[in-house]
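I have a structure here, written as structure tokens, and I will follow up with some questions on it.
A single protein chain has been omitted; all remaining protein chains appear in their positions.
Take a look at chain A:
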Amino acid sequence: MTRATSRASNRASSSAASRVAASKGVSFSKSPVLAVRLPTWRSRVVLFVLFAAFAALAGRALWLQGLTTQFLQKQGEIRYARTIELPATRGKITDRNGQVLASSIPVKAIWAIPDDVLQAPPEKLRELARLLDMSEADLRKKLDSDRNFVYLKRQVEQDVADQIAKLKIDGIDTRKEYKRFYPQGEVMTHVVGFTNVEDIGQESMELAQQKNLVGQTGSRRVIKDRLGHIVEDIGAKHEPHDGKDLVLSVDSKIQYIAFTQLKGAVEKFKAKAGAAVVLDVHTGEVLALANYPSYDPNDRRALTGAQLRNRVMTDSFEPGSTLKPITVALALDKGKVSPHTTIDTGNGRLQILDRNISDTKAHGVITVQQIVEMSSNIGTSKIALSMPAQDMWEMFTKVGFGQQPKWGFPGAVAGRVRPYKSWRPVEQATMSYGNGISVSLIQLARSYLMFARDGDTIPLTFQKSTALPAGQPIIKPKTARDMREMLEMVVSGKDGTAKQARIPGYRVGGKTGTAYKVENGRYAMPRKYIGTFVGIVPLSAPRFVIAVMIDEPTQGGHFGGQVAAPTFAKVAENALRASNVPPDSTVTEIVAPADTGSEAM
């Protein structure tokens, strides 16, 4: 204590002494205390360091502003510039009259961050579950996930999405996507097909035309302000390109007629399935392509393979007697026979090597016309055996059998025609009436185009076409006319196998076919049948070729003349009326005899 006090008093006395010195006229700067000489290099060093620091700053500034400009500009841009994706819609599909068959409408995918959503009050979650059309337990199960991004439901319609947004649950957000709607549903689905949830075509024309239908998304760079409003565009804008619209050749009216009549027939004959196709004779357009069973493309949860199957395009079967006119036409064209040449079909049995060919009954000596009318296997076999196998094979190939169709339809089958070099005579005979050869229904329908068109054939198309395609001649026009006459006799002749194919007011020509079904490489036992009919209407000036196939009819007959011919008649009658085709016959009342249709196989 005493020591501290003494030091303080010491200091006080010394400062008093210096003040005294200043007051004596010695200036502060001249004070000898301050006269310390530092070496000059020290101040130089300081000066140099200061300059160097400034130089470094200047260099750094130059580096950032002048040389490596990108980094900072990029960082700046990240803070205000945004790239906005401009969505493009998938093209519409319409029928030939402009009716919409498939169209994309913007919808929302609802996604969630599970941890955030589970914080929400339970009544809100219950409401969310109700809006999403799922049970609360299901919703909770979806949210019970380790991931931090879960789709709750995709393709939710806009108004529901708006209601969900109104609930204001944290962690729920939406993403824009498109949903494809098919207003014509099951009627048209085998032509149009469908897309998956990613808007990619999966079936039929949606798949075949995927490249044209799909749009190209665009993008633009914009400056956004603090509130998220777009202030201005920067840089170039990539315009989105919507997918091209697709106009199909199909006529929704005729398609509906074909579908409902086919459905009625399949139900009436308790058949496994049925298929029908309507072709335009002049343009080769496919006006209708119907399959039953079918499915609703808007709701594919319970879709089965049988429903999905497109029996017109992707199934091949033994056509049976519907092939006879082709063999006969070839013989007529080569001059082997004329329509009135007589052929002895004997007692209804013909043995070729070890195989028997039989007719339903003994026809005796009949003309070529009657062979077609009564569908005689023996007659057709005899005509076929009078020709070289190569000619028949060439004929089959020319009309398109065994050839992969190139009409822009996915999954179209080629059918099967074996090379003629491996044909045995009995096979040549059976092939002449459609056994041992397989074709698809559309190939069969197309082969009849040459009869309807005076001897030439044209490629088919699934898109509306304005130009008439150039025909490729196969048989002489005279042969085609003769064949039309024979085909008319099948329907209206007294021994015709297709009396039920008659239509009041119109002349009809066509041919029935009945074949055993092949299962696992051999004919199914007990017998299963496929009844077919291919017809041309109206015969005076052909407009349509219509082919009908009924698969495994089990009730009310199984011959083509009993199951397929009446179905054909109903489709044709309504299609002709719907297309305003004037009648070409005066017969308006038809009482079809019930005992028609038996046919040899």
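Note that in this section a residue touches a chain if its C-beta (ideal position, glycine included) is under 8 Å from a C-beta of that chain, and two chains touch if they have at least 3 such contacts; residues count from 1.
We take it that contacts and distances are computed from a predicted model.
> Have a look at "YbdD/YjiX family protein", "Phosphoribosylformylglycinamidine synthase subunit PurQ", "Cell division protein FtsL" or "Carbon starvation CstA family protein" and point out the UniProt protein name belonging to the hidden chain.
Checked against "YbdD/YjiX family protein", "Phosphoribosylformylglycinamidine synthase subunit PurQ", "Cell division protein FtsL" or "Carbon starvation CstA family protein": the hidden chain maps to "Cell division protein FtsL".
> Looking at the full complex, which residue from A:Ser104, A:Gln210, A:Thr345 or A:Thr512 touches the chain that isn't shown here?
A:Ser104
> Determine which one of A:Glu123, A:Glu232 or A:Asp354 touches the chain that has been left out.
Result: among the candidates, A:Glu232 touches the missing chain.
> Taking the full complex into account, find the residue in A:Ser252, A:Asn291, A:Thr345 or A:Thr461 that is in contact with the omitted chain.
For the chain that is not drawn, the touching residue is A:Ser252.
> If I consider the whole complex, including the chain that's not displayed, which of A:Pro183, A:Gly364, A:Pro419 or A:Pro477 touches that chain?
Per the contact definition at the top, the residue touching the missing chain is A:Pro183.
> Quickly run down the residues of chain A that touch the omitted chain.
Chain A touches the missing chain through residues 89, 92, 99-101, 103-106, 181, 183-185, 187, 229-233, 252-253, 256, 260, 504-505, 577, 582-583, 588-589.
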